[in-house]
Each structure stands twice: as structure tokens, then as C-alpha cells.
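Just one protein chain is left out here, and the rest sit where they should.
Take a look at chain A:
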Amino acid sequence: MYEGVVQNLIDELGLLPGVGPKSAQRIAFHLLAADPADVKRLAHALLEVKDKVRFCRVCGNVASEEDCRICRDARRDLHVICVVEEPKDVVAIEKTREFRGRYHVLGGAISPIDGVGPDDLRIRELMTRLADGQVTELIIATDPNLEGEATATYLARLVKPMGVRVTRLASGLPVGGDLEYADEVTLGRAFEGRRLLDV
């Protein structure tokens, strides 16, 4: 146990995900030894993020203004929307540089066992975006797990009657893995989604 303020800092750091008591102590002593300007910058960044960051009113992604950077970008394709579960999924897809459309962040996936139903997600907002008829394709990029698949099924059922093309990200073998370790569902999906080698 340390003097009041130091222990206080250790306790607060220990509340962060993935930070145990030992790590919290190490970070606390690192901060104590660090340059005061660096610590001030960190404290400022922490306060600023809570103060300024909000959710984009169009897509639900994190944003520092009313609309996020992607929704403000006029060069992005207005006809394609990619649906993801969390803002961090937007970053993952942006890193691929393959997608030039816009996003819609649901804020989770349908999981009845956890009490999360369609009304708890941003599905109504998605329907409003699709209502103007500008969007021609909806790419569903929810996680490839049970909840993600069920959410995709639900969305497809809802959106198809609107005449919008609904697609789902392919799933199959991970690059860099061994075939023998692939589970039956994944391998089955890989077979289902095989493609012609056009050489």
C-alpha cells in the first residue's frame, strides 16, 4: 500500500481493461518518473476525448463533430453502405483500403440471451437511411459468429423487400493457417464460397 494519491492512481489504472494490479503499479510509477509535460498531455488527451468525442448522427461511428470524417467525405460512394457492429470494425475495414462506400455502426449484435434485441441496435436509423432509395447495395460485415450471423439474417429479411442488394462478407480459411486445423463450419463455408482461378 502506498500514500493516498499514489494508491488512488494505481486503483484507477487497475480498473482499465487488461490492466492488473502489477501493471497498474508499473504504469503509476512510470507516470511519477515521467516529464510533467508528458503527463499533462496525457491528462489533457483523456479529458478531451470524453469532452469532444460523440457519435456520428448519420452512421453512429465515433466522431469529433456532428458527422464523422467518412460521412463528410464527398468522394465516398453514396450507393453502398457497409454495416458493422462496432466503431473499431470501421477502422479494421478502412485499413484494407478496399472499401470506398459509407458505414453504418449498429452498436452490437442481436443476442437474445444477453437481452439484446433488434430494437436495442441502430436498425431503425439504418432503415431511415435506406428509405430514400439512393443506396443500391448493403454489405453486412457483422462478426462471423452466431450473433453476427443471426443479425445478418435479420437485416437481410428486413432490407430485401426494399429492393436493395444485400451482400455478406465472405468467410472461409484464414490466410496463413493450416487446412487440417480449420473447423468443419469454416471449411464448409470455404467450399461453399470457392472461386474460379482465372489465370
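The rule is short, and it goes like this: a contact is a pair of C-beta atoms (placed from the backbone, for glycine too) under 8 Å apart; a residue touches a chain by one contact, two chains touch by 3 or more; residues count from 1.
The definition used in the following text is that contacts and distances are computed from a predicted model.
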Omitted chain (choose from "Electron transfer flavoprotein subunit beta", "Phosphoribosylformylglycinamidine synthase subunit PurL", "Cell elongation-specific peptidoglycan biosynthesis regulator RodA" or "DNA repair protein RecO") - UniProt protein name: "DNA repair protein RecO"
Touching the absent chain when the full complex is considered, from A:Val62, A:Ile93, A:Ala150 or A:Val164: A:Ala150
For chain A, residues in touch with the removed chain: 18, 110-115, 117-118, 145-146, 149-150, 153-154, 157, 174, 176-177, 181-186, 188
